[in-house]
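Presented below is the structure to which this report refers.
Only one protein chain is missing; all other protein chains are in place.
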Amino acid sequence: MISLTGLNLILPQLIIALAAIIVMLSIAVKRCHRFTNLFTLLSFAAAAISVLYIPRGSFGVSSLFVVDGFGKFFTVLIACAGFVITLMSYHYLNAREKRNEEYYILLLLSSLGALTMVISNHFVSFFLSLEVLSVSLYALIGYLKEEPAGIESGIKYLVLAAVSSSFLLFGIALIYMQTGHLDLSGIAAGLSSSGEFSGVFIAGLAMVIVGIGFKMALVPFHLWTPDIYAGASAPVSAFVATVSKGAVFAFLLRLFYSTGGLENKNVWTVFTIIAVASMLFGNWLALRQQNIKRLLAYSSIGHLGYLMVAFLAITDRGMQAATFYLVVYFTGMLAAFGTVIYMSNKKGEALYIDDYRGLFWKKPWLAAIFTTVMLSLAGIPLTAGFLGKLYLLTAGTEVGIWLLVIVLVVSSGIGLFYYLRVVAVMFAGKNENEASSEPVIGKIFPHGLVLTLLFLLLLWFGVYPSSLLEIIQQIASVIR
Amino acid sequence: MSITLILFWFLSVLALFSAAMVVASKNPVYSVLWLILVFFAISGHYLLLNAQFLAIVNIIVYAGAIMVLFLFVIMLMNLNKSNEPKRNKWLNLAGVLAGGCLLLVLVAALKNAETKATLAETGTGNIGLIENLGKALFTDYVVPFEISSVLFLSAMVGAVVLGKKESSPDTAGQSGKSSEK
Partner (left out) sequence: MTLVYIILILMFGGLISWIIAGKNSSLAKGIALLAVLADLVIIIGFWISVYDKFDLGSQQWLIDYRVEWMPQLGISFHLAMDGLSLLMTALALFLGAVSLIVSWNEISKNLGFYLFNALWLIAGIIGVFLSLDLILFYFFWEVMLVPMYFILAIWGHENRRYAGMKFFLFTQLSGLLMLIAIIALYFIHGKNSGQYTFDYFALIGTSLSAKTGLWLMCGFMIAFLVKLGIVPFHSWLPDAYTQSPTGGSILLAALMSKTAAYGMLRFVVPLFPEASKTFAPVAITLGVVSILYGAKLAYAQTDLKRMIAFSSMSHMGFIMVGIFSFQALSYQGTIIEMIAHGISITALFTVAGVIHARIQTRDMDQMGRFWEQVPKMGAITMIFVLATLGLPGLGNFVAEFLILTGAFKSNVTLTVLAALGLIASMIYALVILQKIFHGERRKEWKLTDLTPREVLAMGCLIVAIVWIGIYPQPVIKTAQPTVNSLEQNSNNTTFVNDTGPTNKMTLKNGDENMTMTRETSTFFLSLNKKGGGK
């Protein structure tokens, strides 16, 4: 039985759930985009702040959730990402869509899915969170009516996500059949008592990997990513790239670290193959892209591959590296999509690299921010991306997984090509037909402000990340 | 061979066969009808496991409500002619191969599995009884239960958003309200 004292442990989740309902009711009373946006912002902020009121330590909320430092950290991260995306959505939706209020219900609900996922300690809660996250995403991806590509990619995501969910469910069933438990600690106990992994268990794990790999867009399951990124509106793509992937990654860490699933050689090998393929293919396929959202999609595949290196190190340091890199990745991706949103106009988004030609001479600050973002994604010093990659490399080197480390280096070398291409275009000569195009959506407030903030974060984490590292070191050892 | 076992095998075969027919039928209306049969067979399994409540709910909700809705939608959309586009032969072959491989691996994995109990606990379990189910749902699983209600909320909002016809710009504000619920 969950008592009222236990409720404060899931305060952020409750706030977001409540906010979704209030937004829905407020729409029924009166439509007001400004109010809805503001209210959503406030509730994301409240969710992030409410984490401070959760007592320190690790608490179980029934056997389904566990609220610990790791979960709280990710809660804050997701709430902040939600906040940023809400801010970025306001002018974008104003310009491109007439009926905007429902967008925020869906955004809040899918964030709720992510927020419950990061504290899940049980397959039931994980699966439910995953569905909450996905179902809202189907609608979010197809939200823009005037974009046929949006509806198409929404359907595509729906079908593929349903298939992957069914794999996941079957996998969970097989694991249950073998261990008799659905909660992670029970599974761990069941495993340690039986000693070796049975075929059924491995088959179950493999299917779970398929499901999770799909959500994280790791390589053999990545085919949906570029289409969905390109088809969905830019704020939603940002959401898919950050919140959705990050939450699943958090559960992946919890699942495999707390059950010890990675200690099996076969499972480890499978993940190594997935990681290597993601790093190489992600970066390789990004090379030829002209569409910046597809480029970011492939680059995010590569980045998730980098994260797997830290995941496969199975050490405290790997855990910290993964967490730190995820923060860096969130910041970089949000800023990258933020720039795309800023540059979009009423007719459409600034999709093509050529849309950014000569940006530096027109909007030097925006270009400087975008350059920093690209350099951070590429992992160049003075930006957070460098320290993130350094952390990943230390994690990999510590346990001597040389193959992964070398692939990481090689693929970030490949990555440089396309990040630099974007940068070079921004510094190239001016665009001829700019006079005919519409003015961009981006406004100094709040859009420019958010971008500047993300930009400063990238620099801050890149130059003096001690405070962040300290927090991460505190929370990242809790999980094991 | 006890009567339970005979029933178990009968229901299993029925469920698998109907499921295969759902996929194989050319006419979508037949597919839905076969699907209803699948649900009935599964409800039979629930009964064998002493989960009467689940069995009834399954029939009422799935076989009754949802499938009837499905049927209506299909009939309204007049899909009974098979007009699906020609698919690539090689793609079909690759699909069959991949699916076959997966089946092979799973069968291999399950063949040597030591299951906890060789026989299903027919008629002995009591988790499916309405009282126990209610207790479980409202004590241990109350949070996921609430989350699943949120899941329906998001599905509903999503369906409304996607399904709503785009109205002309000047009436957008008024019509939005009425179509909400």
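Each chain carries a letter (A and B) given by its place in the written order, and its residues are counted from 1.
Everything below uses one rule, namely that contacts are C-beta pairs under 8 Å (C-beta built on N, C-alpha and C of every residue); 3 or more make two chains touch, one makes a residue touch a chain.
Bear in mind the structure is a predicted one, so any value in this text is a computation, not a measurement.
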item: Missing chain: touched chains present in the view; value: A
item: Option touching the unshown chain, where A:375, A:422 or A:475 are the choices; value: A:375
item: Absent-chain contact - pick from A:149, A:270, A:420 or A:453; value: A:420
item: Contacts of chain A with the absent chain, listed as residue ranges; value: 360-361, 375, 380-382, 386-387, 390-391, 393-394, 397-398, 405-406, 409, 412-413, 416-417, 420, 424, 427, 464-466, 469-470, 473
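Throughout what follows, only the chains that are shown with their structure count from here on.
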item: Gap in Å, rounded to a whole number, between the CA centres of chain B and chain A; value: 30
item: Residue ranges of chain B touching chain A (in the complex, touch as defined); value: 105-106, 108-110, 112-116, 139-144, 146-148, 150-151, 153-155, 157-162, 166, 169, 172-173, 176-177, 180-181
item: Chain B contact footprint on chain A (complex, rising order); value: 1-2, 10, 17, 20-21, 24, 27-28, 31, 61-65, 98-99, 101-102, 105-106, 109-110, 112-113, 116, 124-125, 128-129, 131-132, 135-136, 138-140, 142-143, 145, 151, 154, 174, 177-178, 180, 198-200, 202-203
